[in-house]
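Structure record follows, encoded as C-alpha cells.
Excluded from the complex is one protein chain; the other protein chains are retained at their positions.
In this document, chain identifiers A and B correspond to the written order of the chains, with residue numbering beginning at 1 in each.
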Amino acid sequence: MSQPYRLPRGGRIDRGAPLQFTFDGRTIHGYQGDTLASALLANGAALIGRSFKYHRPRGIVAAGAEDPNAFVQLGRGARAAPNRLATVTPAAHGMQVRSVNAWPSLDYDVMSLLGLAAPFIPAGFYYKTLMWPRRLWPLYERVLRRAAGLGRAPSGPDPDRYDYVHARCDVLVVGAGPAGLAAARAAARRGARVILADEQPQPGGSLLASAERVDGVPGHAWAAAAAADLAASPRVTVLPDTTVFGLYQSNLALMVERRREQPGDAAGTERGARTWRVTPRRIVLASGAHERPLLCANNDLPGVMLASATAAYLHRYAAAPGSRAVFFTTNDTAYRAALDLAEAGVPVAAIADVRADPDGRLPAEARARGIQVLAAAAVRRVLGRRRVAAVELCSLDGSPRGVVECDLLGLAGGFAPALHLHAQAGGRTDWDPALAAFVPRRSNGVHPAGGAAGALGTAAALRQGAQAGASAAAAAGFTADAAPAPPGGGPELPSAQDAPDLGFQPYWVPPNALGRVKPQFVDLHEDVTLDDLRLTLREGFEAVEHVKRYTTLGMGPDQGKLANPLATGVLAELQGLHPAAVGAPRYRPAYTPVALGALAGRSVGALSDPLRATPMQAWHQAAGARFESVGQWRRPLAYPQRGETVHDAAARECLAVRRRVGLLDSSTLGKIEVNGPDAGEFLERVYVNTWKRLPPGRCRYGLMLGEDGMILDDGVTARLDERRYLTFTSTSGAAEVLAWLERWLQTEWPELRVYLTSVSEHWACLALAGPRSRETLAAAGTDIALDRQAFPHMTFRAGRVAGVRARVFRISFSGELSYEINVPADQALHVWETLLECGRPFGIAPYGTEAMHVLRAEKGYVIVGQETDGSVTPLDVGLRRMLSRRKDFLGKRSLSRPALLRADRKQLVGLRSDDPAQVVPEGAPLVDAPSRRRPLPMRGHVTSSYHSPALGRAIALALVSGGRASLGERLYAAAPDDRWIPVRSCLPIFYDPTGARLHV
Amino acid sequence: MLQIPCPWCGPREDAEFDFGGEADIQRPADPDALDDAAWADYLFMRVNRRGVQREQWVHTAGCRRWFVVERDTVTNEILQASTMGRRP
Partner (left out) sequence: MDDPGPSTADRGTTLVERPFLTHVDLRLDPDDRGALAAVRTALGLRLPLEPNTTASPRPLTSPAVIAANGPPRIEDGAGIQTSHPDLRPPAASVLHAFWLGPDEWLLLAEPGAGGMLVRVLRAALHPRAAAVTDLSAGATVLRLRGPEARAVLAHGCALDLGPAAFPPGACAQTLLARAQVLVAAIDARPTFDLIVRRSFAPYAAAWLRDAGSAHGLRLARPRAA
C-alpha cells in the first residue's frame, strides 16, 4: 500500500481493516481508526487546502478540533457536507473528500495570484475598499465569494435522517479525557444522573495520543474500560462522537451526535446526526486545552504543526507527520514529542528553544540522544514553496544560527484551556501567569477540570476531574453518603504520572532584532497576520473586540481556537499591556461547525410548522381548491373548475354571492366567550363602542384600539345572554387579541368579574351569503324562524341547522343577506355538505378568500392588517361615528393627540381607475402628478385592489394624505416598468351604498 | 435560553412565555385629565434599567397567567417571580 509515512507498527488503527477514499480525486489509503487527516499524512499529502483570503497553501496543523486549516468538503450532490474537519472526521471506505478555497485545483490555484500580486490585503480592507463606491459592492462581493468559496451547499434535500432530542441529567460532563472520565465516575458514584459526551469516537482524549499508563495499563485501555463501566450504569449515558457545541444560560447545552453507518455502509460512514438539547443541573467542563502556535515568517506552510499534534499522529495513528523535524519551543513539552519522533525513526534535526538555559530532565534526554538543542534561539523564517523545506534559525539577539533542512516544524507555544463553552455561557476568566493563559473561574453551574482548568498532566487531570465530579454532584444534591454505589470498581483516583514542570517562557512577538520578516500568521483560517494587528492598533482599534471585528480574527468556523490565545499575548506585548488587561475575544457558538440539518432535527417538511386544519379541510382539497397561507392555516383561495384560472373562479364565486348564494368556510375566525357579571363593562373598556345596553340576541360590530389609538382588531360581538358575550376576532388576530384582553384583565382590572374562554376550535363557522341564502338555510332544515321580522340583520339565534345544534348570526361581510352558521366542529362537515346539497337548486357555490376580499372591498369594509398597518386610527378610516363619547376606552385619549388630528394624515378613500379595466397594483404608491423628479412626494398607497365582477370595473382602496377632504381628486398610481395609472378618489364604497341588500 | 419560573407552573423554558415589558405601569384613572406630555409619558416612556428590573411575563403556552419577574438585565439572572394577585 502506498502509505510512505505510515510507521511499521503501533497506533490505534486496525491494520486488518484497510480502506480507501478519494481526496480531490486522488486515492488515499488508510485503515479503520484513521481520521482523514492522519490518512492524508500517512500518504504524504501535506497540502490540505488553500487559505481563505490569500489562497496560500495550507496543511494540517493539529490533531483535533482546533485545526484552522483542515476544513474539507465531504460527499457530493444532496449529501454534500461543507466545513468538515479532516482532523476529527473518521476515514471511511469510499468517502469523497474535496479541498475548499482551491480553484481550479489545489496544486494550481488561480487565486493565489491574488497573494502574489498584492502581497497582503490589509486589515479592514473590506471596510475601507469595498464599501465605496457603494454601487460596486455587488461586483466585489461576487468576485470575493467565488474566491472565498467556503465549501459548497448540497444540491438537493439531504437524504440522511436527522433527529432532535431533549434530555435532562444532574451532571453533564463535557469531554471523556482523563478529567471527564474521573468526573463522570465521581458524580455517578454519588447517585447523580450523568451524561458524558465526547467529540471523538473513542473515549480517552489526551490519553489516545500518548504512551502514558494509568493504573498500570496503557492510558487508552484504561479509558475504554472506564467508559464501559460508566456505560453499564443505568444512571449514566455515554455519548461518543458527540460535540457539545453551545452552552447557554440556565445551563442549556446543545450537542450534536454524529450517527454512523447503517447496514450496507462502509464502517465509519456518517449518516445524519442527532441534536441533543440538555439542561443539566451542573456541568463539568473537561474539554481540554489547546497548544498555542508561535510566530515566525511563513508559519503557515504545510509541514508546520503543533508539537503536540506530531506526537498524536505518531502514537494514535502511526503516521509520521514528516521525515525530518525541527522543533521551536517555549517549554519542555516539545522535547517529549521530539524524543518520541526520534524513537519512531523520524530524525529531529534541531530544537530551537527561546529559553536561555533549558536544563530540565527532558532537554537533557534530548541532548543525550544527540539532538541539537539551541538555547535562546528562535525560528526566524520557514522556507519552502508548497511545504516546509528548511527553517532559518537565529538567536534572540538576531545572530544567524543556520538554515536547517526539514519538512516538519513542530511549534510549542504553551497550552491554553479551551474556554469556548465557558465563555459562551458568560463565564469569567482569570489570567494564570505560569500558563500565560486565561483559566476559567468556576461559576454559573460550570465546574472546570483538567486541561480546561489549566491543569496539565494526567494525574492532575484525574485529580481535578474527580473533585469536579464530586462537587458538581453535591451541588446537584448528591453527596457521597447519600448513594455510595458503583459504577466502576477500583479506587476513585487512579494512579498516573504527574506532568513535568513546563518551565514555560512566553514568546509572543518575535524580537525586533529578528527583523520584520513576513508574513507571520496569527489566525491561519482568517489570514490575519502580525502586521494586520499592528496596523489595526495604529488605526485606533485597540479593544480586543474591536480588533476582532476589524480583522475578523477568530471569526472563522474554527472560532479562533489557536488564534485567540496567541492574539491576546501578541496584542498585550504590542500595546505594552498586561494580557489580563487585553482580555480574550468572546467566543460564540458553535464550537465546531454544525450541519443545519442537525439543528432542524425532525422539524422538516410537513413537520416544520403545524398546518392547522378546519373540519372542512379535506373537503376543500377534494374540491380542487387553491389555497393561500394565513398564519398556520391554509384557507381556500378559490375553487377553480375545469379550465378556470383562480381569477376566473373568484369572479364566478363573487357573482354567485351577489346573485344567488355562496358558502365560505370561516372557521379560522377567532371566537372568545366573555363571561361574567362585568362582561359588558369589560367590553366597554376595550372596544370603542358601547356594549352594556346591547340586548341579548343582538350583534354589534366592534373596533379595538391599542392604547396608542391605532386600530388593533375588529369584529362582531354578540350578546349570548345577560352575562355572556361572544366576540369574533380576525383569523390572524385570534391569539393576539385573546392575549391582549387577558393582559388588561389580569394586570390592570383584576376587580372585573370576567372570564375569557377561547371557543375558536369548538365552533366551526360557515358563512352562507347571498340573496338566496334564506331559502338555502330553510331547505337545509332549521327550527329557527328565518323571516325578516323574526330574525333581522345583526341578531343571532340558537337552534338546529341540518339537525345539528347551531348558533346562527345574521351578520355579513359581503353586503348581502348572510347567515354565519356556527356548529360544533365535529359536525361541521355534515352541515357544510347539507347546505351545498340543499343550495343546489338556488345555484350555490362554495367561495374562497379571494371572492371574500373582493366582496368586502366592494362594500368598503376594511381588513385589519390590509387597510391598517398599526399606524391607522378609526378617524383615518372614517369610523369616527363608532367612537363612544360617553365612556373611556383603550386608546381614546391618544385620539386627541395633535399628531393624530392632523388634516394631512393618510385617510381611507376609494379609487376608480380611469380605464375601468385597469387594476392598479396593490401597494402602488400614489402621487399628485407623474414626474421624473426624485424623490417624488408620495400622497399615499393602494391597500386593496381588485376587478369587481359585480360592477364590471376595477376598484381599489387606498390610504391618501388628506384624502377624505379632497374626494374626487386626480391621482396617479405608480406601476412597475415606469407606467403611471391615472385614478380618481371617491368614497370607499362601491356597491349598495345604502345597505338595502343587508336588510332584505 | 432562559429558564423562567412561572409562579404557578414552576420553571419552564422561555419559549413558553411572552414578554410584556416593564411592570408597575399604572393606567391613569382619568386619561382626559392628562395633558399630551403626561399621556405620552405613560404611553411611550420606559426606564430600560441596567440592573434589576421588574417586568411582566405571561405563560402563554402554560397557565396563561401574567406575572411579575425581577430580572437583572446585565446577567439575565431572575431574582424573583410573583403572581399578579387573583381576581376578587
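Going forward, contacts are C-beta pairs under 8 Å (C-beta built on N, C-alpha and C of every residue); 3 or more make two chains touch, one makes a residue touch a chain.
These numbers come from a predicted model, not from an experiment.
Going by the contact rule already stated, which one of A:Glu257, A:Glu673 or A:Asp876 would touch the omitted chain in the full complex?
Of the listed residues, the one touching the omitted chain is A:Glu673.
Pick from A:Arg588, A:Arg612 or A:Arg659: which residue touches the chain that isn't shown?
The one listed residue touching the chain not shown is A:Arg612.
Touching the hidden chain in the complete assembly: which of A:Arg235, A:Arg807, A:Lys906 or A:Arg939 does that?
A:Arg807
Which listed residue (A:Ser471, A:Asn689, A:Thr747 or A:Ser760) would be found touching the missing chain in the intact complex?
Checking each option in A:Ser471, A:Asn689, A:Thr747 or A:Ser760, the one touching the absent chain turns out to be A:Ser760.
Tell me where the left-out chain touches chain B, residue by residue.
8-10, 12-13, 15-16, 61-65, 83, 86-88
For review purposes, identify every residue of chain A that touches the missing chain, sorted by number.
Residues of chain A in touch with the missing chain: 163-168, 277, 279, 601-603, 606-607, 609-615, 633, 673, 675-678, 696-697, 718-722, 753, 755, 757, 759-764, 796-800, 805, 807, 824-827.
Here is the rule we use: only the chains that are shown with their structure count from here on.
Measure off the straight-line distance from the CA centroid of chain A to the CA centroid of chain B, and report it in whole Å.
Those two chain centres are 27 Å apart.
Can you name the residues of chain A that touch chain B in the complex?
248-250, 252, 279, 426, 707-708, 739, 742-743, 746-748, 750-753, 888, 892-894, 897-898
For chain B, which residues are in contact with chain A within the complex?
1-3, 18, 20, 26-27, 30-32, 34, 36, 39-40, 43, 56, 58, 60, 64-66, 75-76, 84-88
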